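After this line comes chain A, so read on.
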Amino acid sequence: MARPTLKEHVINREWCKGCGICVYFCPRDVLELDGDDKVVAVRPKDCICCMMCEQRCPDLAIEVITERKEDG
Partner candidate 1 sequence: MAVKDYIRERFFPHMWCAGCGHGTVLNGMLQAIEALGLSKNEIVMVSGIGCSSRISGYVDFHTLHTIHGRALAFATGVKMSLPKLNVIVPMGDGDALSIGGNHFIHAARRNLDMTALVMNNRIYGMTGGQFSPLSGLGVIATTAPYSNIDHDFDVVEMATAAGATFVARTTSYHVRQIKEIIKKAILHKGFSVVEILSQCPTYFGRKNKLGSAVDMMAAMKENTTPIGSKAKKENPDLIERGIFVQKDLPVYNEEYDKIIKRAQAAGK
Partner candidate 2 sequence: MQDNVRFIQGNEACMEGALYAGLNFFAGYPITPSSEIAENLSFRLPRLGGKFIQMEDEIASICAIIGASLTGSKAMTATSGPGFSLMQEGLGYAVMAEIPCVIVNVMRGGPSTGLPTSGGQGDVMQARWGTHGDHSIIAVTASNHQDVFKMTVEAFNLAETYRTPVILLLDETIGHMRERLEIPEPGEIQVVQRLRTSVQGGVDYHPYLPREDGRLPMSDFGGVHRYNVTGLYHDMWGFPTSSPEIVHGLIRHLVDKIENNVGDIVRYKEFYLDDADTILISYGSAARSARHVVKSLRARNIRLGMIELQTLWPFPYDMIREKCKNADHIVVVEMNIGQVVRMVKRAVDAPDRVVLANRIDGRFISDKDIKGILRVIQGKGV
């Protein structure tokens, strides 16, 4: 079985309150708050799909969508 890889971060800008929890605790510095204090995935390539941002978000505002790619 292949490891899941990132398809996309789905961010609900209506729900995100810009608390920064996902940004700060992301192990790979993938996320940032923009000028409106909403989260954006600025370095998606670095994402290791640990899901911590999705699981910790107090506002259920970020989802990490993954896919499984076969090796090679």
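What we mean here is this: a residue touches a chain if its C-beta (ideal position, glycine included) is under 8 Å from a C-beta of that chain, and two chains touch if they have at least 3 such contacts; residues count from 1.
How these were chosen: all candidates are chains of the complex that A comes from, given by their letters.
None of the values given here were measured: they were computed from a predicted structure.
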Please name the candidate from 1 or 2 that touches chain A in this complex. 1
Under the stated contact criterion, what part of chain A meets candidate 1 in this complex? 14-15, 17-21, 24-25, 52, 55-61
